[in-house]
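The other protein chains are all here in position, but one chain of the complex has been omitted.
Letters A, B and C mark the chains in the order given here, with residues in each chain numbered from 1 onward.
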Amino acid sequence: MKRKVCVVVTARPSYARIRSALYALKERDDIELQIVLTASALLERYGRIENVIEADGFDISWRIQSIIEGESLLSSAKSTAIGLAETATAFYNLKPDVVVSIADRFETIATAIAAAYMNIPLAHIQGGEVTGSIDDRVRHAVTKLSDLHLVASKGAAKRVISMDEHPDSVFVTGCPSVDIAKSSMQSPDLPNDFFHRFGGVGSSFDVKKDYLVVMQHPVTTEYEDAYMQAEETLKAVAELDMPALWFWPNVDAGSDATSKAIRVYRENDKLPKVHFFRNVPPEDFIRILVNSDGIIGNSSVAIRECSFLGVPAVNIGSRQTARERGPNVIDVAHDASAIVKAVRTHLNHGKYPNDPLYGDGTAGVQIADILATTKLMLKHEHHA
Amino acid sequence: MKRKVCVVVTARPSYARIRSALYALKERDDIELQIVLTASALLERYGRIENVIEADGFDISWRIQSIIEGESLLSSAKSTAIGLAETATAFYNLKPDVVVSIADRFETIATAIAAAYMNIPLAHIQGGEVTGSIDDRVRHAVTKLSDLHLVASKGAAKRVISMDEHPDSVFVTGCPSVDIAKSSMQSPDLPNDFFHRFGGVGSSFDVKKDYLVVMQHPVTTEYEDAYMQAEETLKAVAELDMPALWFWPNVDAGSDATSKAIRVYRENDKLPKVHFFRNVPPEDFIRILVNSDGIIGNSSVAIRECSFLGVPAVNIGSRQTARERGPNVIDVAHDASAIVKAVRTHLNHGKYPNDPLYGDGTAGVQIADILATTKLMLKHEHHA
Amino acid sequence: MKRKVCVVVTARPSYARIRSALYALKERDDIELQIVLTASALLERYGRIENVIEADGFDISWRIQSIIEGESLLSSAKSTAIGLAETATAFYNLKPDVVVSIADRFETIATAIAAAYMNIPLAHIQGGEVTGSIDDRVRHAVTKLSDLHLVASKGAAKRVISMDEHPDSVFVTGCPSVDIAKSSMQSPDLPNDFFHRFGGVGSSFDVKKDYLVVMQHPVTTEYEDAYMQAEETLKAVAELDMPALWFWPNVDAGSDATSKAIRVYRENDKLPKVHFFRNVPPEDFIRILVNSDGIIGNSSVAIRECSFLGVPAVNIGSRQTARERGPNVIDVAHDASAIVKAVRTHLNHGKYPNDPLYGDGTAGVQIADILATTKLMLKHEHHA
Partner (left out) sequence: MKRKVCVVVTARPSYARIRSALYALKERDDIELQIVLTASALLERYGRIENVIEADGFDISWRIQSIIEGESLLSSAKSTAIGLAETATAFYNLKPDVVVSIADRFETIATAIAAAYMNIPLAHIQGGEVTGSIDDRVRHAVTKLSDLHLVASKGAAKRVISMDEHPDSVFVTGCPSVDIAKSSMQSPDLPNDFFHRFGGVGSSFDVKKDYLVVMQHPVTTEYEDAYMQAEETLKAVAELDMPALWFWPNVDAGSDATSKAIRVYRENDKLPKVHFFRNVPPEDFIRILVNSDGIIGNSSVAIRECSFLGVPAVNIGSRQTARERGPNVIDVAHDASAIVKAVRTHLNHGKYPNDPLYGDGTAGVQIADILATTKLMLKHEHHA
């Protein structure tokens, strides 16, 4: 009988963190793949990754709308609750043999609790990392609920084990997002109908020439500062006066402040060379990075994929503070002039060499193999 | 302005773990105490601790019915979800400055997530312990979500710190349940109207003479074995043929199997000397232990309070496997003859000396003092 | 393309009210049948109809645990909420063309709201009846939310139309429970291994001879009287001193009081000739009625199926006050001596003639035909 692997995808960035593994799982004869979508994966304003997943040829087993609308932090907690109740129902009906939870977004703890409480072995992708932000709580709590740890780096493995997880349950696979980076580099050219194809709003320009990429998420615990933080980046981009592709933030307390700051800048015509996107397919996003002069913001992409790609990155603020990073990253505060200065340093330097810190591009196949063949057991059974 | 401390009580045993701290908090001028009740704290069939708390003179700020009925493990996950949604709403309205979560029952993770996601500093009572059972997952995950750790023993403190929590956030206070044990020993006599006062069903007998206490919870991940496990203990108690006071298990997947096994034994008149209780006030429970010849089952009371009290304990099965224990505990498998043999060893030995492993009886005052005066901050602020 | 018909079954008695229609739907080539189970349909202690439905050869599309445990009326409201959230999710994923809601139990309003709010045409089985109890609110509110009314009697049709529903949307089909009654009468003999086959607890006796059937539900708004009401019936049955088959009540606020009253009587050996059941298959239930000397309690079965079957019925209290009834029914208050007297009157009279008040036994086929072929539209489109 096929082993049933249920992967719960909660957001656009999570999909990039699992996609190559999904392809590898789908190709195996010994696996029945189940995909459950929840949280912002179903929301238009966060790039509704549902459509991308279906276009990639995957069937969606179940969809759960779970995001509570609201400006306060309350909505994160309540959205998690709704996701938990219905993810549990989905597991009850789909009867998976193993559940996969990805990374550290607030709503992923719902996947972890549902699986752990229902005695379904739980595999966690990307445990053991540290960013120094609130996400650490979620990631480490999920680690403590998980039975199998499929981590991206040796440093991450070490940390998971130091948190008292059994070494036999920890596997260093690298990150699937690097797989996309690797394969996308084989055909790095951007499509000619770039702006037509990817939509969005704002200025169009020649993507064969110089441009920057911007991706800045609000930092949950600094809700009231979100507007100011967005503004500093906006000011820097305005001052740099280079063409830029700006990707909209994910759903989070504070994202409305970010959106508002962006809207104010746009309405005042201060960003004449910037184009705004909700979402593009993962490979195209990699191509956009490869062809860019660098990335600005606080996305983990700047640290993870870009270390493999050698793309210069200016990392702003505290969101990625403690994450392992390669030489391609310059860290700055939320300060427009510091951002501008760092970008200019990178522009003078150009591309960096490839760094396999987060994997060599085979993570997906490794993960699928482990999920298909490792003996599945609940964590306390290690001790028995 | 008074600091608002919100304590979430989810079950009968949790109340014993916090009661002396609640009294100490209530007496302080610098504290406004909020008590929120959820989960089995509101359910008749698990001893509705609500009534006890009110009789103790505390006001209940909010009540949340959250337990989903059902025989499967699904109900643990869904009940947690409902508790999470509404606990978050309660925090949104009550606006506490610090939230207190107690121990490791499945539903306590709801308290932890609500507080953590809403940026309310979270104090966790009884982190860092290890039982070797499924509860460990919940306890450690709550530790990773908590900002302040009020632990019962030095061993627990060490483990919390080894899981990468900041040492400044960890305080060894002992366990409040030991406070109750200490104060109850000052008037250890059982009331004359014992059976009349505490109700329950089954045989009455002279509690001045020999009797045993039984308290056995189903072990979540061994759901299907729950019936057999209950049966072995029932068989042992039947064979010992001593008067016994048996306390009903808490709500958990599997508790219905336990209840059923008990009912079958009762209906077949195999337990002529046993009396069954839902619940008694904590002090009386201590008095019952102090006057008994020993406790049988898998309750942490046998290890924690009874090490302080010196009451002989026969600990059955895996539920408390890895918990630190004193010399009063004999561990046995779910095997009627092993249980009988261990009880007889204890009966020959008699009482054990006091052991301060889980505190010296001042935990409540210490906890109240820390909650009232320590600088409250979110955990990632330690690193800043 | 096949029309997708989604039937939501929430409880044991609802299944009898739809079963013949499910068979008829399953046989049609133009229909894809979806069955969603919620509420007490999944609970062991209310006869887990799930197993019966699967044994009948139907596939379950989705299962939703939704009953909140608790002694108060609060649990009815919260259980409805959970059912609503997840039934809506089920419709979102299953994409039915028409939804079927059955009768008037509190949780059925969840089905109605989910369908109505999602613009899925809603067919209601058994609208327009009146019982004079709290159920009327639910039934009539569901009527106002429904697009298609498949009613059991002419009186019901008249009432639905008087509540301002469009006459074209109302169809008198009779009740599917009468279909079961009709077909079961073709082989009315009870199995020889009766008590072995149907389980339950209590006395066994010769079911070829005289016996009574008892089925009494707690009346929601009279929660505190539930115990007393159960007691009067218990007292009457004890006094009649006839063999009796007693069917356990459904989940409802108050059912615990009823259960408790029954248990007290049993434990005091006051019901030596009574056997208690959770559930039997619908046909066997009909056979049990046909072979009995009459039914006591407040079940609608006594009025509906028994008018067709001609089985004498003693209807107790207010639960069925205003329902149309045939000559087989004697109404009494919650009063043991009145119950005893009415039973004796029936015993003297014997069986009554068949009365087609609630259908001629072809309701299932008629309902399937309407669901498959009627033009589906939303109710306000009638007015356009």
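In this text, a contact is a pair of C-beta atoms (placed from the backbone, for glycine too) under 8 Å apart; a residue touches a chain by one contact, two chains touch by 3 or more.
These figures come from a predicted structure and were not determined experimentally.
Considering the complete complex, the chain that is not shown touches A, B, C. Across C:I31, C:V52 or C:I109, the residue that sits in touch with the chain not pictured is C:I109. Of the listed residues B:A85, B:I125 or B:V343, the one in contact with the hidden chain in the full complex is B:A85.
From the options C:S20, C:T80, C:Q216 or C:N315, the residue with contact to the unseen chain in the full assembly is C:T80.
Touch with the chain that is not drawn comes from one residue among A:S14, A:Q34 or A:S66, which is A:S66.
In the full complex, chain B touches the omitted chain through residues 62-65, 82, 85-86, 89, 92-93. Summarising the interface, chain A meets the missing chain with residues 42-44, 65-72, 74-75, 78, 82, 251, 256. By the touch definition given at the top, chain C reaches the unshown chain through residues 72-74, 76-78, 80-82, 84-85, 88-89, 91-92, 106, 109-110, 112-114, 116-119, 132-134, 136-137, 140-145, 159, 162-164, 220-221, 223, 318, 321-322, 378-380, 383-384.
The rule is simple: only the chains that are shown with their structure count from here on.
Two copies of one sequence, chain A and chain C, touch each other mainly through matching residues, since over half of the numbers at the interface are common to both.
Ranking all chains by how far their C-alpha centres lie from the centre of chain A, first place goes to C.
A straight line joining the Cα centres of chain A and chain B is 40 Å long. One inter-chain figure worth recording: chain B and chain C are separated by 42 Å, centre to centre, where each centre is the mean of the chain's CA atoms. For the pair chain A and chain C, the distance between C-alpha centroids works out to 50 Å. For chain A, residues that reach two or more other chains under the stated contact definition are 82, 85, 89, 92.
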